[in-house]
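Have a look at this one before I ask anything.
Here we show just some of the chains, and they stay where they sit in the whole.
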Amino acid sequence: MKLSGVMPPITTPFQNGRLALDKLKMNFQKWNKTGLSGYLVLGSNGEAVYLNEKEKIKVVEVSRKSIPKSKIMMVGTGMESTDGTIRFTNQVAKMGADCALVVTPSYFKGSMKPQVLYDHFIAVAESSRIGILIYNVPQFTGINLEPEVVAKLSEHPNIIGIKDSSGNIGQLSEIIHLSKKGFSVFVGSAPVFFPALCVGAVGGILAVANVVPQECVQIQNLFNEGKMNEARTLQAQLTPLAKAVTTKYGIGGLKMAMDLAGYFGGDPRPPLKKPEKEVDEELKRLFLQTKSCQSDQKYIKF
Amino acid sequence: MKLSGVMPPITTPFQNGRLALDKLKMNFQKWNKTGLSGYLVLGSNGEAVYLNEKEKIKVVEVSRKSIPKSKIMMVGTGMESTDGTIRFTNQVAKMGADCALVVTPSYFKGSMKPQVLYDHFIAVAESSRIGILIYNVPQFTGINLEPEVVAKLSEHPNIIGIKDSSGNIGQLSEIIHLSKKGFSVFVGSAPVFFPALCVGAVGGILAVANVVPQECVQIQNLFNEGKMNEARTLQAQLTPLAKAVTTKYGIGGLKMAMDLAGYFGGDPRPPLKKPEKEVDEELKRLFLQTKSCQSDQKYIKF
């Protein structure tokens, strides 16, 4: 299985505060018809930090049944403790996950020196039955993993890639240049998906791909065909929606946009909230703008 | 029970990676002989983020048995989700905790607007069987709760205090001035314990109080007796040790210092580490300096 392409960090549907697993299945049925290369289960956008241990298992179970073998099933398994991460990684490995995404531990920020993080990832990689990818997401963790450390980690045979959500293309570029050949570098920030591909990223794990999977896939297809201007234009079209469902309105906004797009979004868990009712109109506009952009040339000015 | 005085956020002892509850009991026996007014169980320094659900329960059980009724038993119960926080708070309430310390949720930093945090604390307070205190610790969470929000929250009868670990005395001062009379404001940063008392804090929840409880208590006693110069001098004496066991060497350093002081420190859980062997000497020197300072006047230059 080639680790590349567009994958959504899937949201976790709730109804009346409880897991709505049937809704999750429905979402998968729709997503499976698109060009998505796989899925990230229990990522940040999956509200993994709001799920208890049992709920996480259920989400993995249902996902495993819903994801065809031809698509990647990546599961977020990072916990604050090294042993907890190893245990949970092997648990999802047994349940059929293809690979695991391990976030940098971060609670004790001052203690998370490069060597401490390096040792953590090596320990997890040594004991994990499936390949692991590093998850670098400074906006949530307050921790950034330097390219030099990533490069050293890429030498380990069981550390197979990274999702870098810093949005820092200079850093992504250095990671790609310094890391071992074959190390899979995904970008985790949709507004820089196109430039990330330009500097050599293999794909994107993008929140907005929950809403408009095919448009995200199309950016990569255009890039692969050498149609740079078209890819860049589609990217510019996508960016406002991508920002609205992440930095601007958070997971509440992402779920609201999914509802608009025919998926089940529903409510996030408190303390998260859905945005005000009026945001609906804005998201609809951004959504339609994104959908229409392939035939709409007015934004191409390069 | 009056909510004030010095309390350590107790460390959680491990041996071979497992809970060492007998060691915890031993530590309590020593601490109980000091002037500490109570204990914070499952705080940051208790490595709560590295404990699974069962382990947390065990630590609370043993603590309940070890803490005399005359001393405060506060338990850290904050989780990322509102419902999870409520459930765990009521669980420890049933087990006999006097009050709960609820950290600001923080993973989705961008979404944790003042109103979201306000609603979270109100929801927890409404459903909790015991009084709750707010835990503001920007260095770990990347989130700061503004004094105005704290003041509004202090109006709720079940929100009885705050532990502010920002180290920001201007902020602490405003919280004290703006909040409801009787709201218990603790400082959570030992290097500013004395100035915090000056601006009206009722006490301190201090990592270094795991190591030198009586010296911390002594600062507050001197302050209460109006011996400002002595209190200030003792504070100056304590600060280097206080920084060494927090910002400088983290929980590994704190546990190493506890071992030096006759408590059981032991190893932290990975990814945390003990500091290098040489640090032992430095900690010993800082420890002895702190212990000796009451009779040593050379540092008084005010």
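The chains carry the letters A and B, assigned in the order they are written, with residues numbered from 1 in each.
We take it that a contact is a pair of C-beta atoms (placed from the backbone, for glycine too) under 8 Å apart; a residue touches a chain by one contact, two chains touch by 3 or more.
These figures come from a predicted structure and were not determined experimentally.
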2 chains shown - copies of the sequence in the complete complex:
4
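One rule holds for everything that comes next: only the chains that are shown with their structure count from here on.
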Report the inter-centroid distance (CA atoms only) between chain A and chain B in whole Å.
36
For a test of understanding, state which residues of chain B touch chain A in their complex under the given definition.
17, 44, 49-50, 52-53, 80-84, 105, 107-112, 116-117, 119-120, 123, 139-140, 142, 247, 250-252, 269-273
